[in-house]
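Let me give you the structure first, and then I'll get to my questions.
Removed: one protein chain of the complex. Kept in place: all other protein chains.
Up next, chain A:
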Amino acid sequence: MVIFLAAKTVKIEEPKRSSALVRQETIASYLFLLPSLIFFLGFVIYPMVLCVVTSFFDSTMNRADVFVGLANYKELFSDPVFIGALKNTFIIVIVSVPVTCAFSLWVSSAIVDLPEWATSLFRCVFYLPVVTGSVAVTVVWKWMYNNYYGIFNYLGKAVGLIDKNINWLGDEKYALGCIILILLTTSVGQPIVLYVSALGNVDQSIVEAAEVDGANDFQAFWKIKWPAIMPTTLYILVITTINSFQCFALIQLLTSGGPNHSTDTIMYYIYYTAFKLYRYGYGNAMGVVLAVIIAILSAVQFKLGNQDN
C-alpha cells in the first residue's frame, strides 16, 4: 500500500528520448495498427461511405446508377410501409431496452450474492439463448407459437385463459408482441453477465459503512451501487438499443414483416427493398436514416450517463 501511494505521489523522471526514437516507435505503433486498420477501412468505413453515396442514386441490378439527389430520402417519408417500420422499430426499442435493463439488473441483484455455483448456473441459463443459434431459437419459438398445436394455445386453453386457438404470429394484434418476447429472451444474457460482474466489483466497505450509518437496502443500492455500476448500465443501454434497432433475423425467420406489415422493422424493410425489389439506392437511404437515429440516441444516452456520473 505504501509503495502504491509512493508511486502515485512521487514524480518519476522519464529519460529523454531522441526524436528519431519517438518517430521509430510511432511508426512501429502504426504498423501494429495497420492490419486492423485495413480491415476496418475495408469492411466498415468503405461500405459506410458506399452506402451514403448510393443513397443518392436510383441503383438496381446490372444498370448504371442514376443520380436522384435527395429523392430517395423524400420518398422515405411518404412511404407508409417505411413509416410503419419506423414505428414498429421504435416500439421494439422503447419496450425492450428498459425491460431488458431492468430485468437484467433485477436478476443480477438476486443472483450475485448466491453461492458461486448457483450464480454461475443462472448466468449459464440466461446466457444460453445468446450462444444458441438464432435459427434454432426461432424454430423452437415458432413451434411454441404454432396456430394449430403450439404449446401457448394448448396451455392457454387448458387453464381457461383463451377459448380458441390464437394465431400468435398470424394476427397483427399479437405478432409484434411475440417478436419482442423472443427478443427479450435473447437479449438479457449479456447484460446479466455484465451486471453480475459490475455488482461484484462494488466496494463492499462503502456499502457496509452506509448500512452502519442507517441506510436501508434500497438506499444502499440507489446511493452507492447504482452510481458504481452506471458505466456498465450505459454500455448495456447503448448495446441493447443498437441490437433492438437492428432486429432482423427474428422477423425474417418468423413473419417476413407480416401480417400486413405489422412486424416490419427498418432493418427488415432495408433487406426487403434491396433483395426482393432490387432498389439498392432506396434501401441504402433507409440504412443512412437508421444509422443517424442510432447515432443520435447513443449520443443522448452517453450524455445522460455522463451527467449522472
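Everything below uses one rule, namely that a contact is a pair of C-beta atoms (placed from the backbone, for glycine too) under 8 Å apart; a residue touches a chain by one contact, two chains touch by 3 or more; residues count from 1.
Note that in this section contacts and distances are computed from a predicted model.
Q: Which name from "RNA polymerase sigma-70 region 2 domain-containing protein", "ABC transporter substrate-binding protein", "4Fe-4S dicluster domain-containing protein" or "Dipeptide transport system permease protein DppB" does UniProt give the chain that's left off?
A: "ABC transporter substrate-binding protein"
Q: Kindly state which of the options A:Leu34, A:Val49, A:Val140 or A:Leu155 is in contact with the chain not pictured.
A: Touches the omitted chain: A:Leu34.
Q: Identify the residues of chain A touching the omitted chain, counting contacts across the whole complex.
A: Output for chain A: 24-25, 27-28, 31-32, 34-35, 38-39, 42, 60-63, 145-149, 167-172, 255-256, 258-261, 272, 275-278.
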